[in-house]
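These notes are about the structure you will find just below.
Every protein chain of the complex appears in place save one, which is left out.
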Amino acid sequence: MMDRPRTYRVGWLKVVLLLSSVASFGMLLLAAYQENFTAEWRTHQQEFAHVLSVKATAANETSAPAGASVKASDYPIEIRQAFLPEWDKVDRCITCHVGIDNPAMQDQPQPLTAHPGDILQHHSADRYGCTICHQGQGRATDKEAAHGRVPFWDEPLLTGDFIQSTCTQCHHDEEVPQAPVLNRGRQLLSELGCVGCHKTGETLAAEKVGPQLDSVGSKVTRKWLHKWLADPGKYLPEHKMPQYPLPSGAIDGLAAFLMTARDDKIDNAPQPKGDYDTGADIYRESQCIVCHVTKLDYADNPVGGHIGPSLMKIGNKINQKWLVAFFQNPHSFLPHTKMPGYHFSKKEAINLSQFAIEEWTDYDLQDAEAEEPALPTGTPQQIALGKRLFAELDCAGCHELKGSPAKRDAPELTFIGSTPVHQLTFGDAKVPRTTPDFLYTKLKSPRSLHHKFELHPGEDPVDAIWENLRPKSLFSASQSLPDGAEGERLAWLLEQAKKAGVLEKQLALPSGTTAKQAHWLVWALNEVGALNPLKMPDFQPSDQDTEALAIALMSLSEVGAPSKRFDAPRRSKTVFDPKDEFGKLERHYRCLSCHKIRSSGELLASDLTYEGNRVNREWLYHYLNQPYSMRRMLTIAMPIFHFPDEESRLMSEYMANVFVDSDLGAAWKRNRDKADAGRGKTLFQAKGCMACHQVNGTGGDVGPSLTTQVPEFPHGTWVGDKLKGEWVYAWLENPQAILPDTIEPNLGLSDQEILDLTAFVLSLKNPQFQKKNNGDDKNNGDNNNGQVKK
Amino acid sequence: MSTDLKSTPRFQQPQERRDFLGLAAAWSAIATVFLALLGALRLPAPWAFPESSRRVKLGPVSAFKGISITPEPKERLWVFSDDKGLYVISAVCTHLGCVVAKQEDGSFFCPCHGSRFDTEGKVTKGPAPKPLLHLELSVSADGQLVVDHDKEVGSDVRLKV
Partner (left out) sequence: MQKLAIGHDQQSFVAASQARGKKVYDHYCEICHGAEGQGDGFNSAMLDPPPRNFADEAFWKRVNDEQLQTVISRGGESVGKSVLMPAWGRTLDPSQITDVIAFLRTVPALAKKAAAAEESEN
């Protein structure tokens, strides 16, 4: 106790040691407690065990099957995992998402809830885990880390429809079942022409989406072309061509170049003069409205199809001489068009073009354009510049033009979905650094993901600006930088930019040092985007389309199943493209633009795959010559093609013999003598068929009337005159098996009921027509195996 | 001073504030290090090892009902169904772990050393020391048949479905 000061010093250290030890001890204890007793997943599992026991008690009270009694304490609280050695994955997601495969947990909140839908029935959680489809960090057991929303984890949990992007690891078909958004995105990648400039591997077909430009100079007016290149949306709000941010000098050049792509035959033809009214008749017969917007309704909404472009202002755009040539042979101008070849004579083509030009001209616009000064013809320099620009922007990625092959030199997208995030250029954009965010933003506003051009100290500002000015063709080839004082060179740069239409004419360099001037010039050029190297145009996709596209791009990934074993079987895709006479006719009339045959074609009109099973060939022959609408409320029907007789005969014969599946409705052929039309009639009432189908004027209008009347049609048009029993039988048995999207419900009828109903349907024959053809058994519906009458 | 301390151990002296402080500081430091060590020692033994689960889903129960024998080669077992319910016999020989073959008459034969088992898996001929294992079956919440490779049951146990 004598040397108090000394012990005091020791005590001070002791206090520090004590306090720090107690603090660390406490922290360790707390950490141990948290990690071992109150971990998030433990809480979830305890809650789950509680829910299980509550549910089991409830089930026992309602005398559910024995063995369902569960005590909460029986449920082991432990880390649960799916182990996928081949995928090198350990998914502990089911440690928190414990109810994922328990259908009884559907009513529970996350994370205890059951997986929605029936997808786990085919992809069980213990065989496929979770992160193959959902991504995230499977080994982690706390929420943020497991969901992958932590630094340096490149694959955060996919949200919403983005999950569909991972289906393609095992499902290699172009169309992935149950992934509609992915399919839509892939379709958009082709439709928008992305594949014209970007290589994307083998999944997507690369076909040029824009029109062929070989005769564009004879087709359109110079004024239209200028306006179109500057802002396509002004002429056609639903335009497909994206907008390129081009300065006026570039537009002048491109237009001058494109106007040189001419067809002398068209140019030298006399100015056509046709008859508007005759043209209008041809327009109606040809059913142009099925594919094109051809009029506006009372509220100025466009009416017509969207397969072809809107025709509303073509009079302001197209040269009538070109239109005449086009109508006579559309496929020589647009080889990949969906537009059918019609049998227009020159005179008909002239009449139709007369109608088209007169009907679809915006006369206000025409008057306004007439007052604008005429555009000067392109100078040789402009034409040369246009050709360079056409190559630089790779217009040939979408448009065929003789002498201008596509480069396809845009960044390759084959594995864009698995590109490490740090390799993606986000620029100065403020978006989360993830692949989905990158793709979404890039598609929504391509120019936002970009580092602003800046002058670096030590480099010559004039050289740097000159090097980076875009589009390059405008600035590189014809001129070269002059030597001289820096101020003079900067002024020269500004002059060039003004000449090219990049900067406004009235701009001038600010007074001051050259450094200040250079800085100002960079700012001005940055403002108009002239220093942005990006060539990608702005497609302005809707939010929905952007998401679909981003999902499709995410699916282009190097990551795949570790072994072929996991590959989903490819569904066979039978492309219908016969090399015979019928194939020739199909390619001319482009039947597949509206009809479906096996897996080819579109479902705008009927599916012809089983047409031979479905209809009597004689009815078909007459229908081809004189098509009519199947529904009372619709005026739209198949166009009248005026098939030559031998063609309609060949097509009806071919369909009757080739588009046949002998198994379809085979039960009808075996058992038709057991069918009773009387019982069928009662059934027709009892099953409520008349809710949708009319018979003799009573009933609904959802499906086609069974007793359609078409005056002047040389064959019966009632259902019994038209359809064959085998098809009716198969249809009633399971409509969705024939047409997956049909809204005719599958009523689950017994075999006998189907037989009776089929007999009743076939008994509905037009009595007037029957009288006319009295005694001609070739027309007795189902028994019709006779040849088509000549 | 020092001799005083030597002759009289510190803890026999009446407790004084600074000594208590020193002891507490030392002990808490030791305890902290011990706890930290404990945590560090636990590191190589995590909660769960990445390994295959021994409880395996075989498929929907309905797929096994009414079918007398369903082989599951991947899991090395057979699922049997009789009028009392479902049961499982492992195909792993209890001798040295070869996979036994099922004979026409329903008995089992091990190709490695010639052990024979009757239809219930009981040994009829050596060298196998034990009958073939009957494994525990259960039904998961989503209606799948689950076999637990770690749980042996008696040969008369059946899963009622």
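Each chain gets a letter, A and B, in the order it is written, and its residues are counted from 1.
What we mean here is this: a contact is a pair of C-beta atoms (placed from the backbone, for glycine too) under 8 Å apart; a residue touches a chain by one contact, two chains touch by 3 or more.
Keep in mind that this is a model prediction, so the values were computed, not measured.
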Displayed partners of the chain not shown (whole complex): A
Candidates A:35, A:74, A:118 or A:581 - the one touching the absent chain: A:118
Of A:142, A:231 or A:701, the one touching the omitted chain in the full complex: A:701
Contact residue for the chain not shown (choose from A:25, A:162 or A:659): A:162
Residue numbers in subunit A that touch the chain omitted from display: 109-110, 113, 116-118, 157, 159-160, 162, 431-432, 436-437, 440-441, 543, 547, 685-688, 690-692, 699-702, 734-736, 741, 743, 745-748
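Simple rule for what comes next: only the chains that are shown with their structure count from here on.
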Euclidean distance of C-alpha centroids - subunit A vs subunit B, Å: 52
Subunit B residues touching subunit A - in the complex, by the definition given at the top: 1, 18, 21-22, 24-26, 28-29, 31-32, 35-36, 39, 47-48, 50-53, 56-57, 140-142, 144, 160
For the subunit A and subunit B complex, residues of the former touching the latter: 2, 7, 10-11, 14-15, 17-18, 21-22, 24-25, 28-29, 31-32, 67, 78-83, 85, 90, 92, 99, 101-105, 120, 124, 126, 139, 141
